[in-house]
Structures are given as C-alpha cells and as structure tokens.
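Apart from one protein chain that is not included, each protein chain of the complex appears where it belongs.
For chain A:
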C-alpha cells in the first residue's frame, strides 16, 4: 500500500535513476539544511522529466528526502500548473492563448493542432505521442504564437507550417527511436 494521499495507479512506480537522484542532491545543496524543503519544486520537476508525470511514490521519496510530509509534497504537485498528475503523451504541447497571444494567432495555432492531431484540447493521441493543452502566459509574448514542449523547450513564431513541421518531425523522431 502506498502511503500517498491519493490512490496509486495500477502500475507500480518506476525507479528514480541515479542521475535523477544526483540532480536532486544538487538542488538540495542550494538551500540551508533547515530549509531543504525549498528543493521540492525542482525535485518534482526532475522526477517528472524522467517519468512523464508525478507518481505518488515519488512524492513520498522526495518528501522523505526533504523532511516533508507526503501530503505537503502533494500540495505542491497540485498547486502548480506544470506538474502532470496523470500520465501524458510522450510530447506535451502547451500553446499559449492568453490575450497577447490571442491577438497574434494563439488560438489559431491551438485549433490547427487539434485538427492535425485529431484530438481536442486536454486530450492525448491514441498512439500516446502527443498531449495538447492550452496554457496561460509563457513569458514569451512577443514571439507569439508560442508553444512549450515537455515543460522545457520553448518554440517561437509557430505558424501553421512550422507546427506541421514540428509535429511531423517529432513523429519521425519517435519512430526512429522505436527502431533503434
């Protein structure tokens, strides 16, 4: 039984790699020992980077490491928009639609992706490759339309042509990775 505050998914959580644990250590070292809970944001983001979403088991591991109750870690997961509480596709696409982007084709980009991927906002393609989400200001307003991929890579000036190139390119990259 997991001691996590919400029901654990059917699959047991995969292990956190040594690289991930080393990165945790680097983040923890930034803060005074009594303040080590400060590293929770970074640790959760790193765990998500390795495994796609935040597993309750990983919340527990991180909490134990930082001297925090698991529920306090879980509160952080649920408060911030970028933590995935559920599995997402291999590529999470976040298109900004806030006003400055709305004025420069933000919704057009979102709707184009909906058609191209055959899914609605908030959904994941059947092959598990893409999750599409709308997002609030990404802090790149002058580059609109903008899209953030997998929390870490900002893609700017995403015209419909470029969106097509990006989706096709990622599909191909995933297929090649599958063959290798």
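In this section, a residue touches a chain if its C-beta (ideal position, glycine included) is under 8 Å from a C-beta of that chain, and two chains touch if they have at least 3 such contacts; residues count from 1.
Keep in mind that, in the parts below, contacts and distances are computed from a predicted model.
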{"item": "Protein name, per the UniProt record, of whichever chain is missing from view (\"Glutathione ABC transporter permease\", \"NADH-quinone oxidoreductase subunit F\", \"Peptide/nickel transport system substrate-binding protein\" or \"Alpha-D-ribose 1-methylphosphonate 5-phosphate C-P lyase\")", "value": "\"NADH-quinone oxidoreductase subunit F\""}
{"item": "Absent-chain contact - pick from A:16, A:61 or A:76", "value": "A:76"}
{"item": "Contact with the hidden chain (one of A:13, A:40, A:95 or A:132)", "value": "A:40"}
{"item": "Touching residues (missing chain, whole complex) on chain A", "value": "30-32, 34-35, 37-42, 44-45, 66, 68, 72, 75-76, 79-83, 91, 97-100, 102-104, 135-144, 148-149, 151-158, 162, 165-166, 169-170, 172-174, 176-177"}
